[in-house]
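Now for subunit A:
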Amino acid sequence: MSEPTTRAANMAEAARALRQVSRAKPVEILFWLLALASFLFLPDQYLLLNEVAITGLFALSLDLVIGYGGIVSLGHAAFFGFGCYLAGLLTKFGVPDPLMGLAIAAVGTGVLGFVTSFLVLRGSDLTRIMVTISIAVLLGEIANRLPGLTGGADGLQGVAPGLLLGRFEFDIFGQVAYGYSLAVTFVLFLIARRFIFSPFGWSIRAVKQNALRTSSIGIHVNRRLVVAYTLAAAYAGVAGALLAQTTSFVSLDVLAFHRSADLLLILIIGGTGYLYGGLVGALLFKVIQDFLANLTPEYWEFWIGMLLVALVLIGRDRVTGLPAMLIGKFRRA
Partner candidate 1 sequence: MTAALQTRNLLRRFGGLVATNDVSITLEQGARHALIGPNGAGKTTLINLLTGVLRPTSGTIWLAGEDITRTSRARRVELGLVRTFQINQLFPGFTPLQSVGLAVSRRLGLDRNMFRTIGSDPRVVGECVDVLERFDLIDVMNRPTASLPYGRQRLLEIAIAIACGPRVLLLDEPAAGVPEGERGEIMDGLAALPADVTVLLIEHDMDLVFRFASRISVLVQGALLVEGTAEEVANDPRVREVYLGDDAHG
Partner candidate 2 sequence: MADILSVEHLSAGYGAAIVLGDVSISLPEGQSLALLGRNGMGKTTLLNSIIGVTRRRAGIIRFAGVDITKLRPEQRAHAGIGWVPQERNIFRSLTVEENMTAVARPGKWDIARVYTLFPRLRERRANMGNQLSGGEQQMLAVGRALVLNPRLMLLDEPTEGLAPIIVQELMAALARIVRDEGLSTIIVEQHAQKVLGVTHQAVILERGAVVYAGTSAELQQNDAILEHHLGVTGKKHA
């Protein structure tokens, strides 16, 4: 059909194009260098940064569900809270090792995600929203009704994780805590990134774009979504476990509706479907929240709500398109 040389060139070009998508871009490396720098040079902010890292991981998990799987969930806190309680209880019942706790929380929450995925994957967007909210509410009710185990409304007291790697103690300044959360988030991010650019990950993105076509090329759509949902649940569980271990406290609030809703806002701020949205959004959200909470301690939610409404009405593309446009101009110049 075409000259052998053209074919070779086409092959090389195609291989390059396929590889290039998954290659780390300089801005990504810069991002993680900045994260490392924050650990080295911002000791005053460890507590806040720890929260950012955990929330970022949690939002990354929701991004796998919404941004890649296309499933609208309003109850993702269920997995976060489940992992949180699981890790908290483990330290009380003989598994003080943080990493072991993390692993068990991941597996336990993954199982919960796997089981509930079959409820969530049925029905329309509305049904999904309701089922996801309900699962979170149900878990909240269970936690509330079992004060003997969970401490009920008073929260789980006496969470005491052991030494990290058998050497580092969680200090009150949060240095070990932040380092730990950041490292875990980084590792899980790398895994997620690998996953997303694998053929399996492509197939999940394909489902979101066009489920009909995806099934027509011979891919079992629902099985793919079950895997994505399970993985995301495990990630959320790890994020929750990190919170329990680094703050030594678990309250009913980890399962609350506003956590799921805030998480959506974080993704809207940061953008869905490119993995960094959760991390960037978490940072911006925490900064905005901090700023607003100082300004109007009781009413900051109002401004968050207004931000949400504005982002939807103006269109997030136009908001985030601005920096991209400027960068583009800068590059061309």
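In picking the candidates, the idea was that all candidates are chains of the complex that A comes from, given by their letters.
Keep this in mind: contacts are C-beta pairs under 8 Å (C-beta built on N, C-alpha and C of every residue); 3 or more make two chains touch, one makes a residue touch a chain; residues count from 1.
Keep in mind that what you see is a predicted model, and the values were worked out from it rather than measured.
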* Structure fact -> Expected hit for subunit A (complex, candidates 1 or 2) is 1
* Asked: Can you name the residues of subunit A that touch candidate 1 in the complex?
  -> 1-2, 7, 10-11, 13-15, 17-19, 21-22, 194-195, 197-203, 205-206, 209-210, 212-213, 215-220
